[in-house]
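With one protein chain held back, the other chains of the complex are shown just where they sit.
Letters A, B and C mark the chains as written, and numbering starts fresh at 1 in each.
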Amino acid sequence: MRKSKKGMAWFFVLAMSLALILSGCGSSTTAGQTAAGNSAAGTIKIGAPDAATGSLANEGKLVHDGYTLWQNLVNQQGGLNVNGKKYKVDIVFKDDQSNPTNSASLTEQLYTQDGIRLFLSPYASPNIFSATTVAERHKVPMIAAGGGAKSIFTRGYKYVFSSYPYSGEYLGSVLDLLKTKGIKSVAFLHADDLFSQEADQGGEAYAKSHGFDVVYSAQYPSNTTDLTSQLTQIAQKKPDALIGTGHFQEAVLLVKESKQMNVNFKAIAFTVGPSMPSFGQTLGKDSEGILGASLWTPDLPYKDDIFGTAKNYAKLYKEAFGVEPDYHSAMASAAAEMMGMAIEKAGSADPQKVRDALANLGTISLFDGTFTVEANGSISGLKLPVIQVQNGQAVTVWPGDFSKNLKDIPLPPWNKR
Amino acid sequence: MSILQIKNLSKDFGGLRVLENISFSLDEGSVVGLIGPNGAGKSTLVNLIGGGDQPTRGEIYFGSRRLNGLPAWRIARLGLARTFQITRIFSDLTLDDNVRLAAWTNGWRGKNLETEVARLIALTELSDKTGVLGRDLTLSDQKRLQLARALALKPKLLLLDEVMAGLNPSELDRAIQLLAKLRNEGITMLVIEHLMRVIMSISDRVLVLHQGTLIADGPPAEIVASSQVQEAYLGRRYVKNRGGFQPDEPSEVKEGT
Amino acid sequence: MHLWLQIILNGILQGGILGISALAFSLQWGVMNLINLAHGSFQILAAYVAMVLLQRLGLDPFLAMPLVFLIFLAGGYLLQFGIINRVISGNLFMTLLLTYGLDFVLANFMILLFTADYKSVNTPYANSSWHLLGFQFPIVRTLALIFLVILSLLLWLFLEYSRTGRAIRATSMGTEPARLMGLKIPKVYALTFGLSSGLAAIGGIFFGLSNAFSPAAGGPLTVGAFVVTILGGVGTSWGPLVGGLILGVLDAVGSVILGPTYVNIITFGLLLIILILRPTGVLGRAAT
């Protein structure tokens, strides 16, 4: 019994190792052939280690769909034009199970086993950190779509690019909007992860330098299930507005508990939450009037060759996936589009040439706006919109003329809704 | 010269008083029997002496050393070894490793270690069981293994908690001989035993525990004759069954577990 | 003063949510010496079931509660009878591992079934509260506390006075005595797991009413149940209530005095201290 069990185990291990090594070696030869152009069969492969399961599965899916939409459109339109020849694109996804260590090993797997030399990032800053490390070691470009932590770009890496602005810039537009509505005092609450801390600090600094009175600021642990006592405390300070920087479920929690505790604000804004369709579904009418910092909305007046207008992007997305896109998907599509532009500009899928092309994109206009690719790979100049939940839908209320869409600021008290 | 002194020892479990104001002392080199009906507190007493539990009140001296508050392993290293009524052997170790570990812990090394282990295993008649895992030993082997393991501590005082239960008559005779031999080596022993034949044949003195108090203390013959003891303990059972208690009598539930 | 009273009240009401979530966990641990690492995912699954019943049939979660309870009772019974019983008498690691595997399967199964999107059980009263004596009593939290008290009482009566309850209690003292009493241990275990799955489902519905949830949200719930169970004492009917109240109030007060970022230090530091000083919990049986 014991002998046979042991024997079976060793056989099992041997078989698995062989499978792995064979698949690894087998494709490493193709990798050798394709390394120069990465395009042997008229297809350019792009790798994306992205969460399909685990705690980031939700955002991972949005990013996945954003990448996929770009791929499908490019292929429908005949492919990328590389030196006059058309190449189809093929994005190879691998599920990193939301685990940063897996993000790295899958990037390695895609590089070595699948011979892939161009990458789009997983969602969330920790996963981007570890995946870009592998890309940097192999000197292949990776465009990050799902994390704007400044520290990703201050490491001196040469092969990391992004479609996201710095997290610290997220709240600027929201505060500009609040200023026009006569909001003077603000309470800040934020989660303890990298993104939330940076976004909050950027927001608080912006608020102070623009004449707001920051009456309360506190950090809570991610995934908290109760913030009633913080709201009770905040109510004592009677701030005009509440700005929450955290995760979706914490934004929902803050709205629920504000109402339960009957803590009223003239305005409530979050970095993550209101832009997602499930925010309105989850909170029903209690979500009405809540503001969300966003990176993109379908109403923005930008357009490009692949997706057309922002509105058209939303239409295409809805046709493909059955739901309205939110900014996670759009920014992912933009990242993929940057990759495509760089390949066409470089006239090659060679990773070094694509990297150089990315670094020299300069100021470009896509369906998500006009921005400049900086020397460290980050982007600047993107005008961030603000959305407001109206009838369960995210409506663009900033910048500029969109402010005429703004309703109910100051918000009616909870008991008058 | 007394080797063990118990002074006014009491033990409560929750609200239940299990031992009440026990005092006695053991002379060096003597063999003392400890008897009493099930639940009288015998195992609790042994457990307190061995450091497995702390008394609620009272003091324990081993030679001049006060044992209160000392951890069990320290007491063992002082030369006070014990066995357990419900056997406790190292089930993941072989029989000889059980003994070897005890001997090694107490300072035996190298060749001396192996010689001593072999001697103890032979002494407890377990030579044919070396290499058998502890968990695969029969109950009577486990009882003997506990004894061998305790002897590996080079003890001055041995607390034996029902080491003979479950032995057949010829095994019993050899066990009694073994205890006699240990006694000749100068080891003091406190022996808990249900088998009156054993107690009578090896003890210099017998202590009787009843409902947590010490009700008699004297030479075996005197104890058997004591009416108080007969009433409390022997009257019901010993008289009825002069051959001793049935070996298959269910072992008492250990207090405090 | 009013501020502090409201904060303590917040803590007490949060204690209700914490306690009701730990009720099942404590029962499983106390009776079967089983740590159910899939506990949180059971609750999330119940929240999804309540959500589906609400959206498809318009069934209010509180009306659906008996139904969900029965579904989970049956499911739990079968799960224990078919799978967990096979390993429960073996090594302690194995049950841990099994429930960990179950958790993995459940969480990923829910992703396939409901997507990874955040959902909530959204009723008109979910975000409302009663205003009494100048204090805010959020309806869901207040009901959670009331339910917790009632369920604890019912559980206590059941374990103390019913035949089945006494069988469960006898089994919790150890399998050997129970076997001697002629009890069929696998059945008692299956019943206990069924009952506690039902209780977990009730806790899950309350969680779904008070928070947004996704398939991955089970982990923190399991950890929370750990803490509450230890604080209150393993395997006592009133332990979850006491543990929940202690943790709720301490976190509420601590998060205001020190800041909410220190809540986890308070929670887990307290857990460690309690474990070291009094491992049987506040209501637990005295140390052996």
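Convention: a contact is a pair of C-beta atoms (placed from the backbone, for glycine too) under 8 Å apart; a residue touches a chain by one contact, two chains touch by 3 or more.
By definition in this document, contacts and distances are computed from a predicted model.
Q: Would you mind picking the UniProt name of the chain not drawn here, from "2-oxoglutarate ferredoxin oxidoreductase subunit alpha", "Protocatechuate 3,4-dioxygenase", "Amino acid/amide ABC transporter membrane protein 2, HAAT" or "Cytochrome ubiquinol oxidase subunit I"?
A: Answer from the UniProt record of the missing subunit chain: "Amino acid/amide ABC transporter membrane protein 2, HAAT".
Q: I'd like the shown chains that the missing chain touches, ordered by label.
A: Touched by the chain not displayed, across the whole complex: A, B, C.
Q: Among B:Ala102, B:Leu147, B:Met189 or B:Val229, single out the residue that touches the unshown chain.
A: Missing-chain contact among the listed residues: B:Ala102.
Q: Among A:Ile44, A:Leu194, A:Ala207 or A:Val255, which residue is in touch with the absent chain?
A: A:Leu194
Q: Sort through B:Ile6, B:Ile22, B:Ile35 or B:Leu153 and give me the one touching the missing partner chain.
A: Touches the omitted chain: B:Leu153.
Q: Which residue numbers on chain B touch the omitted chain?
A: Interface with the chain not displayed, on the chain B side: 50-52, 71-74, 76-77, 81-82, 84, 86-93, 97-98, 100-102, 104-106, 133-139, 149-150, 152-153, 251, 253-254.
Q: What residues on chain A make contact with the chain left out of this view?
A: On the chain A side, contact with the omitted chain comes from 1-2, 5-6, 9, 12-13, 16-17, 19-21, 23-25, 28, 31, 52-54, 93-97, 99-102, 104-106, 108-109, 111-113, 125-126, 129-130, 133-134, 136-138, 149, 151, 154-155, 157, 191-194, 196-198, 219, 221-222.
Q: Residues of chain C in contact with the chain that isn't shown?
A: On the chain C side, contact with the omitted chain comes from 29, 33, 35, 83, 86-87, 89-94, 96-98, 100-105, 107-109, 112, 174-176, 219, 223, 226-227, 230, 261-262, 264-265, 267-269, 271-272, 275-276, 279.
In this text, only the chains that are shown with their structure count from here on.
Q: In terms of Cα-based centroids, which chain occupies the most central position?
A: Taking the mean of C-alpha atoms per chain, the most central one is C.
Q: Between chain B and chain C, tell me the centre distance in angstrom, where each centre is the average of that chain's C-alpha atoms.
A: Measuring from centre to centre gives 47 Å for this pair.
Q: With chain centres defined as C-alpha means, what is the inter-centre distance between chain A and chain C in Å?
A: Spacing between the chain centres: roughly 35 Å.
Q: Any chance you could list the residues of chain B touching two or more other chains?
A: Chain B, residues with two or more chain partners: not present.
Q: Quick check: what residues of chain A touch more than one other chain, meaning two or more?
A: As it turns out, chain A has no residue touching two or more other chains.
Q: Using the touch rule from the top, collect the residues of chain A that touch chain C in their complex.
A: 53-55, 57-58, 60-61, 98, 192, 218-221, 223-230, 232-233, 236, 248-249, 252-253, 255-257, 259-262, 276, 278, 281-284, 286
Q: Please output the residues of chain C touching chain A within their complex, sorted ascending.
A: 3, 6-7, 10-11, 13-14, 17, 108, 111, 115-120, 122, 124, 126-129, 131, 136, 138-141, 207, 210-217, 220, 224, 248, 251-253, 255-256, 259-261, 263-264
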